[in-house]
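The structure is given below, and queries will be raised subsequently.
Of the protein chains in this complex, one is absent; all others appear in place.
And now, chain A:
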């Protein structure tokens, strides 16, 4: 919205310029590193290699898309829930999307495209959270708690469905649920990209209203914001972005919480910038995590969701402690 006007001591680098420099450098280096990492060795990538074209490039594109969608969704959900701990994987948006995808797989409804099912599931879960919070008059804390409850309930339904499934479905669904980028095909990538990017665009469109929502409901309404409409649009945008990501890669937690919070700590700013920078950072984070997942215990390909899940909890604890400190200090 506005240019940050910071007064810096001579010789001090503007935090925004520093972050942009890091992101630009990572944008140049990480895809190259991902292409060059072949098994336990590094080799200059050959783009004409059919293996690279069929497997490596779609996987890189998938990592970038999923990371961007999850982080953008997290940045918007944190404004919607007015809580920096909100994450599509934690509050049930991903859980709802995953439940819908598992239902499609388990029930054999192959006519229904997975990205659409994931979007519908994510949207249903987010709306259910908003409706339950209104029903129990839980306020902001209630919003997050209802999110956790809906996420846990989706998890229970997924477990039940897997328990009742045949072995083949169980294996396919379990591998997908752990958060894996290996199964992406260019066709599925295209459909999911359309859904996820539509979601990110919607979130960017309402970003200024989300800024106002962060000030509190009364302040937002006094600035002319239609709070109910903004909440619904944010839920739809986050569900589209998360649904597109989940349909591609399964449930990958913590990316949507970690990346926007890092951006907030490093540079902050209005929600539009937060969403854009989070999407950029999230894309690179997941590409780095996936490169690590492919190579760290080669030849085993660890699900990238596990890497994020290992990094997430310590980050969550640090963030929670930081938030408590800021509450104490006013």
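Just so we're on the same page, a residue touches a chain if its C-beta (ideal position, glycine included) is under 8 Å from a C-beta of that chain, and two chains touch if they have at least 3 such contacts; residues count from 1.
Note that contacts and distances are computed from a predicted model.
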Absent chain [UniProt protein name; select from "Formate dehydrogenase subunit gamma", "Predicted branched-chain amino acid permease (Azaleucine resistance)", "ATP-binding cassette domain-containing protein" or "3-isopropylmalate dehydratase small subunit"]: "ATP-binding cassette domain-containing protein"
Listed residues A:45, A:269 or A:282, member touching the removed chain: A:269
Where the missing chain touches chain A, by residue: 1-7, 82, 84, 205-206, 208-209, 211-212, 214-216, 218-219, 221-226, 264, 268-270, 274, 323, 326-327, 330
